[in-house]
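The other protein chains are all here in position, but one chain of the complex has been omitted.
Naming follows writing order (A, B and C), and every chain is counted from residue 1.
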């Protein structure tokens, strides 16, 4: 029988010039994959290189984390780009990160869209297709990472690109397996034990308990922990212990 | 005896969003190398891809043309960046262009710094070193292109990177082989016959007649024609004829 | 009996750094109001001042022409900003233009949203309200200009701000008085005589003939001519003649 395993990922490299964001150095020891901002919604060339060097040092797998070209909105505002604009804008970002990674001997493994682009990909067929096309044109061996059970998952599979289903350790789900809106109280989990329990439930039983106390199916190969959650490090420690106790391996997803 | 040959290059891909610049389609038929803006001083992902497709169609060799991160100043204003900022900023730009080129089956061959960065590289050892380091980290088989006889040439050679010496068809030189300031009258050559004569003089005799009627040594493997010179196409046609008459081959520089 | 009069307006000051756009100098003699880009979707401080000086010289009334903060998209892509972000982003742009105008002795008279923001204001109550609030907070004596008969018109009136209804000389309308999509053939009028006829019809009879040959009511105090229409100057000349022949006065709208 095969052993249980899970990948833990976190968004990184989001600092810009004098503006620092995240606690990358403290988080690297606990994760197996990191999604590095590519300079359009966050990140800059200097911080990209620095984050890549951190990932290399800690043996953490690297993915490109492109977003809408909107630094002022941190890529969290929907921007109606044409297919041509979006496709080339993503290719540019992925190529930049890929080339910088290779320059220090690191191969990127996947692409995870950021923020509003992530949400758009999860529900909009055209946006999802454009993202997959951009990835495929740069390197068809790259995987894409996105919301478990979403339109994006379906599109990527149809287009022959490996899809990594992602779930969240520190967010509640509704009864349909969608993320509960951040505007509802309790949507963000900041109690480390609860986050760890949710991870175990996803990995072992492929389900979560929803915000409304129902069981919801939830299959995922990677679990995201938000680096900007002030409890990120305690949550990561709790997940770590919980995984060890149950002999669940923490490993990068298989490509 | 080896035949005479020369490479003709032009800056391209400088359009940004709705802002169009240059007449790339009209110039492609006459040149053998094109320097494509990388999105920091000019260019955007959509126009980069479009220009790459044009270069591929016309069989024109491609170089990355990175600049200072200053769209408002078109990369023509000196910006005092730290070595770390400049190095990573250049790596990012070169990697983005290289990856986008490869996605359509084109390999970039060289890097030519743009505008104020070009001028800085020509005279400032530290800036020149940083550029060469950035190029080398992304791909040590890339050449760098710069001002014939400059500090940049010396540094690149010392660092083991192939240097392509460049001269200008449509600019006058002073008695030291430096470009005459654009503020002096006559600094820009817009008479096609004169530009062609200057090219022939450089290619055949390795010299130019300066603005002050002296002979100046000028060895170059590539000749730049400014795409924003309103006379660019007539100049290119005149050069074309002059080269044909003398059986001088118009070919990409040898790497 | 009061004389017929009409205001002619044009978008101006859209150049950015080395990227030139529009033929402002050729258009100024024919118009009575100009909408000056404020630096977020187009324009920069240098070109703003230059355009203000042109308006002053030609005695043309000035309005602020703010847009979404998206230079790469020229403000033509919808961006989902929060109410707070949009309101302050507009206040900033209007204040910048107003202050620069006053520094050369010119008072701005109105605000016309640009591109995607213009379209959004025409149909989205919340977006329209936010724009009016921003204008009112900077200067409640400013008018706002927008699509005749739109939601924006209704909101501005309800909020006690003078609204200038605008129609287009060089665009076709559908049977509901909406602009025909640019994707349909014939949507842009480039025959000067037809554009002039449409202007006369709007000014004298408060109606236009739609793209489908029906009469549509169309009341407007200002007529926009697109400066980027290659036929802008011939169209302006034709309108000029047509107005003169009918003794219709070309005057800035009354505030």
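Heads up, the rule we're going with is that contacts are C-beta pairs under 8 Å (C-beta built on N, C-alpha and C of every residue); 3 or more make two chains touch, one makes a residue touch a chain.
Remember, predicted model here, so these are calculated numbers, not experimental data.
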| query | Which residue among C:99, C:193 or C:230 touches the omitted chain? | reply | C:99
| message | Given that one chain is not shown, which residue among A:23, A:72 or A:216 touches it? | response | A:72
| remark: Of C:5, C:91, C:178 or C:237, the residue that touches the missing chain is C:91
| Identified contact with the non-displayed chain, of C:29, C:45 or C:230 | C:45
| Interface residues of chain B (partner: the chain not displayed) | 69-70, 72-73, 77-81, 85, 116
| In the full complex, which residues of chain C touch the absent chain? | 39, 44-46, 48-49, 84-85, 88-89, 91-100, 102-104, 137-138
| said: Need a quick check: the contact residues on chain A for the chain that isn't drawn. | reply: 16-19, 21, 42, 44, 71-74, 76
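Following the convention adopted for this analysis, only the chains that are shown with their structure count from here on.
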| query | Which chain B residues touch at least two other chains? | reply | 44
